[in-house]
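The next block holds one structure in the form of structure tokens; read it before the comments.
Every protein chain but one is kept in place in this view of the complex.
Showing chain A:
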Amino acid sequence: MRPILMKGHERPLTFLKYNREGDLLFSCAKDHNPTVWFADNGDRLGVYRGHNGAVWCCDVSRDSRRLITGSADQTVKLWDVQSGTQLYSFNFDSPARAVEFSVGDKLAVITTDPFMGQTSTIQVKRISRDPNEQVGDSILTIKGPQGRINRAVWGPLNKTIISAGEDAVIRLWDSETGQLLKESDKETGHQKTVASLVKSSDGSHILTGSLDKSAKLWDSRTLTLIKTYVTERPVNACDISPLLDHVVIGGGQDASAVTRTDHRAGKFEAKFFHKILEEEIGGVKGHFGPINALAFNPDGRSFSSGGEDGYIRLHHFDSDYFTIKM
């Protein structure tokens, strides 16, 4: 396959997100400007201007009309996807890290970093249909875990919130009361910072990637560990194929150490693993730095990766990918 290279960001990529129909690809980077691309040919559709810091995460509503972005400038902004106008800005007193719309797009979960003596929080905001009625109040604030919370996502039926971060523990919270329901097992769980957490397309499983050089598949209701994919690189990003029993894992050595070594030793490929057999299927090379973001197209026929090198690489799979046998 010949990947499409998109060089719209001047700084490292942080997050990639497809809309539900898989025709738009949203990218976040440390250069303050979330960007939307056409996911088939990689043409740039637009840039959302307004943030004043690195953008860590984004999510798009089911109808592809609203975009929510979380940034290190201590704001979370709501955007109109089509025009790029800013609809609302939630202000916090510490950098925002993860954002996600709930099923139905009526709520959004936002995490904030520990900052200037404040602990990290998970907050739930109500999202109004009409942006003029939008208010900034949190309907739920969860405090507790030490260290940064790198990802928080909604569990099945919005009943729970699943979070993971620097303390390597995956937690299941009640999304109404804020009660801690479950924690992942310390023995079998991750040993280092969890850098990414994604849901399977039906929401029944979650995949976490950690700097302890492994990715793990969990049941999203019970938090039981199902599979472990061991690799030889710190995992920054991972995703589950919606079409085949594959997972893709990306990462590489820490960005601060990259300049000291050869790029071949940095292990900057995206690695494909068989979801059930936990065996490696193959690797896709290309980036000149660690992979920070990975996303499968919802149709499972293409995937994109964003790297520390500032490039997004959009790969449409060759036909032989779909017939790979283990």
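Keep in mind that, in the parts below, a residue touches a chain if its C-beta (ideal position, glycine included) is under 8 Å from a C-beta of that chain, and two chains touch if they have at least 3 such contacts; residues count from 1.
The rule we apply is simple: contacts and distances are computed from a predicted model.
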If you had to name the missing chain as UniProt does, which of "Eukaryotic translation initiation factor 3 subunit G", "V-type proton ATPase subunit a", "Sm-like protein LSM2" or "Mitotic spindle assembly checkpoint protein MAD2A" would it be? "Eukaryotic translation initiation factor 3 subunit G"
Of the residues A:78, A:206, A:247 or A:284, I need the one that contacts the missing chain. A:284
One chain isn't shown here. Among A:26, A:48, A:101 or A:296, which residue touches it? A:48
Using the touch rule from the top, list residues of chain A that touch the missing partner. 1-8, 21, 23-24, 33, 35, 37-38, 40-49, 63-64, 82-84, 232, 261-262, 264-265, 269, 272, 279-286, 313, 315, 317-318, 321, 324-326
